[in-house]
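Take a look at this one; I'll ask things after.
All protein chains but one are shown at their positions in the complex.
Moving on to subunit A:
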Amino acid sequence: MLQLQFTKDTLPDSVINDFQNLNKFNEQQFTSLTEILFNFLLEPKEADRFLHQLSEFAGENGMSAGPLRNLMKSLLLLPHGSLKKNLTEDQVKEDLLTLGVSEDKADHFSQQWSLHYPVLSRLAVGQTLMVNQLVDMEWKFGVTVGTSELQKVGNTFLQLKLVIRKGNSTENVYMELTLPQFYNFLHEMERAKASMDCFS
């Protein structure tokens, strides 16, 4: 039973084999593979690009794309788990060594990890659950000139449209504020910001 920090699950033998197969790559190949991997981690929506780059690599290095994809799938478990557990560079290196990866490859990978960690963790935080996230706000303000009851008016009003993400779709909420209400709203939001700033 391997003692790993990035996961508490028992890894299947095929996955452990995949990690050890990394040793078969030379330095240049390993560097390219690491780069392809981190490019994908930094832009997780670019799955097609990731697979395309892997196919290219397979072609250039005389190997079949299928096993290479499986190897990368296993390798991805490490940064995903490390991100979740907020692992340091040393801890990532330790895990790689435990899995049987050679020292210089473990070094290189953990250094890349450390380099990209700030961006990756911000991405992970960004994926954290948000309830009814405010996506957009539109506003207009104007003056009421007259109504059916009063020929001449002259009141200022403010209309807000809030776009809220509810699950996969968005919902629009419309509302109107009088000027005093607007100033109160602004004041409260400034207080909320001051409160948030205390924590950053």
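What we mean here is this: a residue touches a chain if its C-beta (ideal position, glycine included) is under 8 Å from a C-beta of that chain, and two chains touch if they have at least 3 such contacts; residues count from 1.
In the analysis below, contacts and distances are computed from a predicted model.
Asker: For the chain not present in this complex, what protein name does its UniProt entry give, out of "AP complex subunit sigma", "Cyclosome subunit 8", "Chromosome transmission fidelity protein 8 homolog" or "COMM domain-containing protein 9 isoform X1"?
Answerer: Of the names offered in "AP complex subunit sigma", "Cyclosome subunit 8", "Chromosome transmission fidelity protein 8 homolog" or "COMM domain-containing protein 9 isoform X1", the absent chain's UniProt record gives "COMM domain-containing protein 9 isoform X1".
Asker: Among A:Leu2, A:Leu42 or A:Ala192, choose the residue that contacts the chain missing from this document, as touch is defined above.
Answerer: Missing-chain contact among the listed residues: A:Ala192.
Asker: Go through subunit A and note every residue touching the omitted chain.
Answerer: Looking at subunit A, the ones touching the missing chain are residues 83-86, 121, 124-125, 127-134, 137, 139, 141, 144, 147, 149-153, 155-159, 162, 164, 173-179, 181-186, 188-193, 195-196, 199-200.
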